[in-house]
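For this view, one protein chain was removed and the others were kept in their places.
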Amino acid sequence: MRDVQSEQDKRNIAIDKVGINSLSWPIQVLDRSNGVQETIAKVSLSVFLPRDYRGTHMSRFIEVLSEQEKQVTFHNMENLLRMLQERLDADEAHVDFDFPYFITKKAPVSGALGRMRYDVRFIAERKGCKFDLITELTAPVQTLCPCSKEISVHGAHNQRAHIKISTRMKTFVWIEELAEIADACASAPVYSILKREDEKAVTEKAYANPRFVEDSVRELAIAMERDDRIMWYSLSVTSHESIHNHDAFASIERSKI
Amino acid sequence: MRDVQSEQDKRNIAIDKVGINSLSWPIQVLDRSNGVQETIAKVSLSVFLPRDYRGTHMSRFIEVLSEQEKQVTFHNMENLLRMLQERLDADEAHVDFDFPYFITKKAPVSGALGRMRYDVRFIAERKGCKFDLITELTAPVQTLCPCSKEISVHGAHNQRAHIKISTRMKTFVWIEELAEIADACASAPVYSILKREDEKAVTEKAYANPRFVEDSVRELAIAMERDDRIMWYSLSVTSHESIHNHDAFASIERSKI
Amino acid sequence: MRDVQSEQDKRNIAIDKVGINSLSWPIQVLDRSNGVQETIAKVSLSVFLPRDYRGTHMSRFIEVLSEQEKQVTFHNMENLLRMLQERLDADEAHVDFDFPYFITKKAPVSGALGRMRYDVRFIAERKGCKFDLITELTAPVQTLCPCSKEISVHGAHNQRAHIKISTRMKTFVWIEELAEIADACASAPVYSILKREDEKAVTEKAYANPRFVEDSVRELAIAMERDDRIMWYSLSVTSHESIHNHDAFASIERSKI
Partner (left out) sequence: MRDVQSEQDKRNIAIDKVGINSLSWPIQVLDRSNGVQETIAKVSLSVFLPRDYRGTHMSRFIEVLSEQEKQVTFHNMENLLRMLQERLDADEAHVDFDFPYFITKKAPVSGALGRMRYDVRFIAERKGCKFDLITELTAPVQTLCPCSKEISVHGAHNQRAHIKISTRMKTFVWIEELAEIADACASAPVYSILKREDEKAVTEKAYANPRFVEDSVRELAIAMERDDRIMWYSLSVTSHESIHNHDAFASIERSKI
């Protein structure tokens, strides 16, 4: 059978990325408490295509993924990229894994345990021998408005918010550590199970700790600057304002090198 | 050219609905303040297909829609269905228009005007000569938790929530009236523009007016029972809990006849 | 602390459903080939609330879910509902689990194995002692248009399509069996890995087997009628038309009793 993809292309245009995306795939990731955790990723895999090839071989992306051990980690990501480079005969390979990640959290007073969903993303590439990995966490939290608290006789508007922390790490940082940073930089964490005594504690904590999106994103930046394992970060905080039908957001990106 | 769709089908199975959906289409709808409003609907159009026909003629759905006046209203919906019945030679026709709808709201103290998005849906069908229309509004509002207020020294968790009101009407009710009912049954309305004095008023209003999803849905049911123009309703309230990563909801459906 | 939820309500309105939704939760489900499969569900849990109670106790829903064995199956669903009825002191309980489910499929010629994602939903309720369960599969498939094939000199438009099969079962049917029915009623199945010889086979199979959404939904109805384990079904086929920017769909619902 003719191999149309391998034919020469005369258009003289290299392609930055060619591959597959919107692939749903079960993976295992490292879990600080339980060793590993089963989850399901939305996956993108691609390579650089030189100007003289007409196409890439799409089925090989999934073959490489299938042959890999099931675990997708900070540690073996470079190996996956190397295999993609080899099998697709490519100078550059890029992968993106986006998946839910569950952390068991303890309610602040009752100690009730409940699993809570975070979203994590590994965005990695290897150009020649140069490897790059971004680890990203999206965490649900609560923010309470300092202005609303200051000007109102009682109460203050508060809401679910999302903190996104993207990092390039010098040395390994647990997803759980990023989640703890997110919790510490909001007005209060959110939980799966709260008994009445917990609800009281969380309500009062948020009220005692009002934060604009501007405050949260700056607290996150301070935490990133302090952590020597982090060498680059991009941060955003988005509050799903309870008094509006739109969101408030703030973002900061910095390289420490 | 052979008309495959018109051929006889021997499988002896009638099809409840056959047609098109996920069609994006610009329409005009009635607006209490401005006469009409331009918007863009996600549209579904379908007919009943008798057991002896192999297929329907899909292009005719869009032809009928294109030939229609641009307005899609409570008043001309039956006519659209009648045209679908005729052109597709069908006993039954069904349509579904789902679209954003903007209402200009006045901030409670400053009077600042801001447009706010609601979502509206018309779900209609005509079986023989029997016409049925459901009008549905989804409104963003604020809910503040009565339990959190009661047990906490200061503050109370509150959040954006969504109220959905589906109705079968005996006589015409404006979308704006349904939106006012939604606002009145929440802890406080939400707005596009709030100056500081407005933010204070809305914060204090919500704190003075705590409502569980159970409270809101019951207040909605009372409003529906009182309104003689409404003959059937289905209600839901969903709070995007600011202390959790999941939502709380309550729903009620009743026929008044 | 005051228990606001347990207070008496004077509005005299019962609430059909009150509970939580949009909860993300890891579960295990039965897998015909591997015993069990780890997955992540979007969960809704609710109860009926009588007219004289102000509210339900939202945290108990997640407590019941946490205490349950991790498996969510056709077999233990009623037990989960019974526990919800007991713990929330409710006449009726309702649950909805919506999750990705992976089936390893073999490419038709090369035999290459690849996991493919389906979506499955369990919608169950228990009213008093009366238990009801709907099992729903959404399967990606390929449809090829009979009209386009008939009238064109070469080729025929084809596209990814989705088949949804909802059933009430008298006796247990594997998810894998529903997926096989979906594949058999389309123009061709879809796969994760196809080598060149497979791509040829799948292309030719679809061309040899053209099907309108009307054809597919009727083939599905025939399969449902033949299977004595099925007592009620609701079917839909949606083709993401490659020549249009909208979809074509057909649906049938029948009870066999």
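Each chain carries a letter (A, B and C) given by its place in the written order, and its residues are counted from 1.
As a convention for this text, a residue touches a chain if its C-beta (ideal position, glycine included) is under 8 Å from a C-beta of that chain, and two chains touch if they have at least 3 such contacts.
All values reported here derive from a predicted model rather than from experimental measurement.
Asker: Just name the one of C:Thr56, C:Thr135, C:Asn158 or C:Ser251 that touches the chain not displayed here.
Answerer: C:Asn158
Asker: Would you mind spotting which of B:Leu30, B:Met169, B:Ile193 or B:Met231 touches the chain that isn't drawn?
Answerer: Counting the whole complex, the residue in contact with the absent chain is B:Ile193.
Asker: Looking at the full complex, which residue from A:Ala90, A:Ile163, A:Val217 or A:Ile230 touches the chain that isn't shown here?
Answerer: Checking the options A:Ala90, A:Ile163, A:Val217 or A:Ile230, the one contacting the hidden chain is A:Val217.
Asker: Among C:Met116, C:Ile163, C:Ile181 or C:Met224, which one is in touch with the chain left out?
Answerer: Spelled out, the listed residue whose C-beta touches the missing chain is C:Met116.
Asker: In the full complex, which bits of subunit B touch the chain not displayed? Write them out.
Answerer: Subunit B touches the missing chain through residues 1, 3, 23-26, 38-40, 59, 62-63, 66, 100, 102, 112-115, 117, 192-197, 200.
Asker: Residues on subunit C that touch the omitted chain in the whole complex?
Answerer: With respect to the unshown chain, the touching residues of subunit C are 116-117, 140, 142, 144-145, 147-149, 151-160, 188, 190-192, 194, 196, 199-200, 202-204, 206-208, 240-246.
Asker: Residue-wise, where is subunit A in contact with the chain that is not depicted?
Answerer: 1-2, 4-5, 9, 11, 13-24, 44, 46, 49, 54-56, 58, 146-147, 150-151, 212-215, 217-219, 221-222, 238, 245-253
In this section, only the chains that are shown with their structure count from here on.
Asker: Find the most central chain, measuring centrality by the gap between its CA centroid and the centroid of all protein CA atoms shown.
Answerer: It is chain C that sits nearest the middle.
Asker: Which chain is most remote from subunit B in terms of Cα centres?
Answerer: Chain centre farthest from subunit B's centre: A.
Asker: Starting from the mean Cα coordinates of subunit A and subunit C, work out the distance between those two points in Å.
Answerer: Between these chains, centre-to-centre, one finds 29 Å.
Asker: Averaging only over C-alpha atoms, locate the centres of subunit B and subunit C and give their separation in whole Å.
Answerer: About 25 Å separates the centre of subunit B from that of subunit C.
Asker: Would you give the residues of subunit B that are in contact with at least 2 other chains, written as numbers and ranges?
Answerer: As it turns out, subunit B has residues touching two or more other chains at 147, 151, 245-246.
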